[in-house]
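One protein chain omitted, others in place.
After this line comes chain A, so read on.
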């Protein structure tokens, strides 16, 4: 009986170490040696509750099994704490394992995820760049064939550097023709190159060199789109802007040429149609 007992106790402890599944058997046939062993273990567990480094030698399964058998109330709390470092059941560890899994041909899962992310960023960047390139400014678009409604401005200016001759007042003379062409080109250039007025500008004419004075009369013609003639005529092709665009050009010119126009002499009126 004695030998039987020791043998069984040795066997039991071996078994406990190796096969936790058998703990049900053990609790069924309790013997004194086993109780000693249990007591020892349970004491240890209660001392080292949560202290993970305290028992590196004791296989965890065995302890769990024994505690379960003893109905140790601290077992559940101890379990959660003790199981972390040893097994790979924690979330971080599991994710790590899953990420390094080979999906196909040596390519791990994490590489695929990073690749997908890069593709998304690239698509976003490319589409943004495309948008910028393709972007059309609605203000640059217009259809001049729709511009039909005419609008005229009349006015005068003086050229103080010009010495008036008899020929000048004769509109068919060479001198008069040349000067007219020069001035018309000057006015046309001003309005054609204007950002706001250029698209509506039609033509500029010199109508007269007033006899006996240095006053020159001119006429400007603009065409407006029929459906927007009210708002454009009020805010853009209005006397204030048409007048000041020319006035600004005259202020910018150098004060030396023969055809210098004094900006202070510039007048302009909207012609009623």
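Methods note: a residue touches a chain if its C-beta (ideal position, glycine included) is under 8 Å from a C-beta of that chain, and two chains touch if they have at least 3 such contacts; residues count from 1.
One rule holds in what follows: contacts and distances are computed from a predicted model.
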item: The complex's invisible chain, by UniProt name, from "Elongator complex protein 6", "Protein transport protein Sec31A", "Ribosomal RNA-processing protein 40" or "Lipase member H-like"; value: "Lipase member H-like"
item: Residue touching the undisplayed chain, where the options are A:98, A:182, A:226 or A:240; value: A:240
item: Contacting the left-out chain in the complete assembly, out of A:92, A:116, A:131 or A:163; value: A:131
item: Chain A residues that touch the omitted chain in the full complex; value: 128, 131-132, 135, 137-139, 194-197, 231, 235-236, 240-241, 243-245, 247-248, 251-252, 263
